[in-house]
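One protein chain omitted, others in place.
Chains here go by letter, A, B, C, D and E, matching the order in which they are written, and residues are numbered from 1 within each.
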Amino acid sequence: MSFFGGGGAPQQPMQPDPLFAAQTEMEMYTVLFNKLTQSCFKKCASRKHKEPDLHLGEMSCIDRCVAKYMDSQELVGKVLQAANEKQAAQQMQMQQMQQAMGGA
Amino acid sequence: MSFFGGGGAPQQPMQPDPLFAAQTEMEMYTVLFNKLTQSCFKKCASRKHKEPDLHLGEMSCIDRCVAKYMDSQELVGKVLQAANEKQAAQQMQMQQMQQAMGGA
Amino acid sequence: MSFFGGGGAPQQPMQPDPLFAAQTEMEMYTVLFNKLTQSCFKKCASRKHKEPDLHLGEMSCIDRCVAKYMDSQELVGKVLQAANEKQAAQQMQMQQMQQAMGGA
Amino acid sequence: MENIQNLPKHQQQQLEQHLVNSQVKDSLTMYMGLVERCFDTCVNNFRTKSIDKYETKCLTNCAERYIKTANRTGLRFQEHQAMQMKRAQEMAQGMGGAN
Amino acid sequence: MENIQNLPKHQQQQLEQHLVNSQVKDSLTMYMGLVERCFDTCVNNFRTKSIDKYETKCLTNCAERYIKTANRTGLRFQEHQAMQMKRAQEMAQGMGGAN
Partner (left out) sequence: MENIQNLPKHQQQQLEQHLVNSQVKDSLTMYMGLVERCFDTCVNNFRTKSIDKYETKCLTNCAERYIKTANRTGLRFQEHQAMQMKRAQEMAQGMGGAN
């Protein structure tokens, strides 16, 4: 929700550079993987660290944690998309109103 | 306070590249915005998340939180600036002492 | 442990670009310095912040904290290296098995 | 903002391209951070493999409330920046307005 | 993944170089994060200058268990991505397969 996005629409909106977009998409997979690993380590592996191995309960917790993290990723994605669409629609309305009143 | 800064002053100190400085300044606005949004969400919005809307108390808390965060930003900035000036002055003194003793 | 690393070994593996490797190494010193400073500030400096100076106990705690952080850095490094070597060995075995069975 | 004004024309365009690129990265980073924060708050038991209806409600509300918070802090932040710019200009005029 | 497929040849190579470079940075970043996390959990008294045998055991186990966790989440994550790709292809075929 970078606040730069608001305000009047630029005439011919500059597109993000495709190579940069592809690099970012790659990097985000690693960010997602690191975040879900850190979250599931915090929630499933006990902090006592008595032995070097994960015991059975911790392993099945980790499997379920990954599945639930990916569900949450999808769910929050839908909420964000709906909010972006609503905001884009509001901006369109604002522009039409301005044009209707003979504005820029 | 990157520790690289210490030690003898380079002859003709390299300046940061202006385009990079401008990009960094832009990025820092987004970093500041994200940090104050995260801090105020943590301090003002209750973690129960019972309904999708913010209630009145949470909204006014957020407004005050933004104001206080920006006050803190300014205050800490002054402390840092004073510390940097003090450090730069100490470095100058060190050089003068070295020159006075016929050093490099 | 970026999961991209797994899977079949590319024919002529692309090397990281040397300038990038040198820049990353430099940046990691700053990351390490910032992390140990933040950890030792959290563990040694009381959060009451009654006066502007660190008292004696906090100062010696910080000195010992830096030493112990660097010990931990070395120890965890050895564990990671052993794990990487084990994983590389397993990958080699997998390839030899594939070649033995006339696989690609 | 002084860094930005005195950049040559073609560098201003590079800056704008950088800005558009970083907006893509910022919104993805915000998305990833929001999932991490709401997952941490809302999902705490792992007896089953899929999120139940309480977790679903908590996650949806958490995301909605964060977006509303960000919209609100965005407005307050822009107001604060505008006020600071005004104060800076007044100070410049106050000193014989030679800027 | 659509961003990546429709990149011209030489840019795909730049992307691969970027990928190899970021893997160096990722593993260093993971290493630094792992030290910070295990230090935070395992080292809490500073009466002496060097880590004792309990702290050493805790740090080693913490690192071993994080690596095992990352290997396991890596597998589950790849399985999930493969399943999603399959579902996306099926959906595309479902709509007359004109993709």
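Here is the rule we use: contacts are C-beta pairs under 8 Å (C-beta built on N, C-alpha and C of every residue); 3 or more make two chains touch, one makes a residue touch a chain.
In this text the structure is predicted, and so the values were computed from the model without any measurement.
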Absent-chain interface as seen on subunit C, which is shown: 18-19, 21-23, 25-27, 30, 33-34, 36-38, 40-41, 44-45, 47, 49-54, 59, 62-63, 66-67, 70
Contact set of subunit B toward the excluded chain (per top definition): 1-6, 13-17, 20-21, 24, 28, 31-32, 35, 39, 43-44, 60-61, 63-65, 67-69, 71-73, 75-77, 79-80, 83
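The rule is simple: only the chains that are shown with their structure count from here on.
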Centroid distance [mean C-alpha coordinates] between subunit D and subunit A, Å: 13
Multi-partner residues of subunit D (each touching 2 or more other chains): 19, 22, 26, 30, 38, 42, 60, 64, 70, 74, 77
Residue list for subunit A, restricted to those that touch at least two other chains: 1-4, 21, 30, 33, 37, 44, 63, 67
